[in-house]
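Structure record follows, encoded as structure tokens.
What you see is the complex with one protein chain gone and the rest in place.
Letters are used for the chains, namely A, B and C, taken in the order the chains are written, and counting of residues starts over at 1 for each.
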Amino acid sequence: MADLDALIEDLVAANRILANENVVDAFGHVSVRHPVDAGRYLMSRAKSPELVESADIMEFTLEGAPCNADGRKPYLERFIHGALYEARPDIQCVVHNHSRSVIPFGISGEKLRPVMHSCATIGHEVPVWDAQDAFGDTDLLISDMLMGRDFARVVGNGTCALMRGHGCTVTGKSIREAVYTAIYLELNAELQWKASHFGKLKFLSPGEIEKINSRLGQARPGEGYDRSWEYWRRRAGIASKRG
Amino acid sequence: MADLDALIEDLVAANRILANENVVDAFGHVSVRHPVDAGRYLMSRAKSPELVESADIMEFTLEGAPCNADGRKPYLERFIHGALYEARPDIQCVVHNHSRSVIPFGISGEKLRPVMHSCATIGHEVPVWDAQDAFGDTDLLISDMLMGRDFARVVGNGTCALMRGHGCTVTGKSIREAVYTAIYLELNAELQWKASHFGKLKFLSPGEIEKINSRLGQARPGEGYDRSWEYWRRRAGIASKRG
Amino acid sequence: MADLDALIEDLVAANRILANENVVDAFGHVSVRHPVDAGRYLMSRAKSPELVESADIMEFTLEGAPCNADGRKPYLERFIHGALYEARPDIQCVVHNHSRSVIPFGISGEKLRPVMHSCATIGHEVPVWDAQDAFGDTDLLISDMLMGRDFARVVGNGTCALMRGHGCTVTGKSIREAVYTAIYLELNAELQWKASHFGKLKFLSPGEIEKINSRLGQARPGEGYDRSWEYWRRRAGIASKRG
Partner (left out) sequence: MADLDALIEDLVAANRILANENVVDAFGHVSVRHPVDAGRYLMSRAKSPELVESADIMEFTLEGAPCNADGRKPYLERFIHGALYEARPDIQCVVHNHSRSVIPFGISGEKLRPVMHSCATIGHEVPVWDAQDAFGDTDLLISDMLMGRDFARVVGNGTCALMRGHGCTVTGKSIREAVYTAIYLELNAELQWKASHFGKLKFLSPGEIEKINSRLGQARPGEGYDRSWEYWRRRAGIASKRG
């Protein structure tokens, strides 16, 4: 299937882009919903994202059962992905990461909110999920569907949520959109942290967020998510697409 | 026209320098006034600055109408450029960007002022334009001449202005001067932010700013803007000029 | 001995990884306990870690006497390593470094504690050793076994300790574990510093730390320390292992 091959190629690119932009390091993962079977998703075997290749991409049921393991070991935290695809039919891509600037907002009570127009896709305020609330002392990893569903509940209708003492998870209606939001969530966290030094801030208003996201959703090919995708591909050293 | 070709070559170099120095990323743009027709300006088609080549450079009227589109799509925010060329005959180059350190100053009320001699071209105090003031909830982009002219009014006689929740725009009497100020505006913002941690600061005095800028304006070839231009070209991997 | 050769190869890799991840610069060192003789350890001659090669690895008694000097000069501070191997039979690897983010915690009284799950191996709270306490004005270096043993006492049963005005030392049950903790100690310091700007933080609980470390200790080959080791090797440009 040419479509599936192209999607896998994009998923591999997403892995490498997120590594190159310091959103993931040895850990973190990105998945995409299966283009034909909405009850399945695609994700690499357990491996550092920077090293992921097409042959690493596995298929999973939403419950996280590997469909074509062939001896490949899955990520322990794949339940984050399945639970979000299960709860939200509109989500096509999920990025889970521990990027540096989001951590302080997960452990301090400071609310993460958009400080600039390019970060509007993170939504009006980013919720924080704390494994302690429902599960007490854990190793903080989302290692079954029970935890995955509890996390998906906190994401709600938003695009992302922080995880206390752990990181964050970002979703999108496409790979490009989720990668975009993951990169700009990290940037927003960095900038809000810096700006907060000066006291009370003027965040984007709900009306501004809506207008920005509406324009992004209507962007013509080559604009918006496409332009940044092409830029990040180049920075990550990924050759131009075939044909 | 050899002059026009050389100017376009410099404009392409400016795109790549600004990307390499982290002043622009996937977004941001730089233009130059047409060397023969002061009622026109040159700027790339909509594209990430790092990827811009000579063939991407288009010509626009000050109102933002493309003169030689040939299917190339212009930047949505080109009205920033036209409005500034219209209001200020002395301006020959305009840089618009979202560099990271300026954002906190646009959303906090903290005034951006020069902390060191190499940043004197930003002026005594950098004004902040807020789209909310005259236009209410928008997507924050300057997408027509009405907004462009309102922004140009805030720039006034200065060299630059911040845009709340968006970024900044810098102007110059030449490409080299505007690129210089864009890079040092970002640096000044970073350093002022750091220094403000220690309390009240001693900024450059108006007399110092005047003397520094006066010397820069009289620099001999190879000095001042020229030396930094050559340095940034090298860092961006741009080969030495022909002949 | 194939085993010894493989261990030396890993020790050289550790040197280069720690340099590439900015944990060491021109200074800092890493050692491993001898695989056959528990009363000896292996460490490079005095040299910047980034430049270390197999031929630089020397053997020492726990008291720091070179066993095979061959004209090679040892690190002045090797007593840190020997004293820790002497005090703690479980320790197999020691990393000493001056990474940037740990310094503020060594001179301010602020306690360094784990802010995220991947940093749990640093323990509940990192102790600080101050050469002033027992030795008065010194050049701060641990230059004999008396100082080394005093430092080992402060490490106690933990994995690491800070050294006031100097840096830190990290231990592990393997090279991979010590390198992992050294890199994440630096990251934790950076993130705790940033987060502390927002006031009171929620650190990992003792129960969470225990559960995370328990899972890490039981990780299957290719998981946990192995995954990050492979990732850091690639980043440092170290070719895949032989056969």
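Side notes on the structure shown:
We adopt the following convention: a residue touches a chain if its C-beta (ideal position, glycine included) is under 8 Å from a C-beta of that chain, and two chains touch if they have at least 3 such contacts.
Note that the structure is a prediction, hence the values are computed from the model and not measured.
Among the displayed chains, contact with the absent chain in the complete complex occurs for B, C.
Here one chain is not drawn; of B:4, B:116 or B:236, the residue touching it is B:116. Residue C:164 is the one among C:164, C:202 or C:234 that touches the chain missing from this view.
Of the candidate positions C:87, C:141 or C:154, contact with the hidden chain is made by C:141.
By the touch rule set out above, chain B reaches the unshown chain at residues 114-118, 187, 190-191, 194-195, 197-205, 207-208, 210-212, 214-215, 220, 222-223, 227-228, 230-232, 234-235.
In the full complex, the hidden chain is touched by chain C at residues 25-27, 46-48, 50-51, 73, 76, 98, 100-101, 103-105, 107-110, 130, 132, 136-141, 164-167, 193, 196-197.
The criterion applied here is as follows: only the chains that are shown with their structure count from here on.
Taking only C-alpha atoms, you rotate chain A by 90 degrees to land it on chain C; that is to the nearest 5. Placing every chain at the mean of its C-alpha atoms, the farthest one from chain C is found to be B. As for how the two copies chain A and chain B face one another, under half of their interface residue numbers coincide. Centroids built from CA atoms put chain C at 46 Å from chain B. Per-chain Cα centroids separate chain A from chain B by 33 Å. The set of chain B residues touching two or more other chains is empty.
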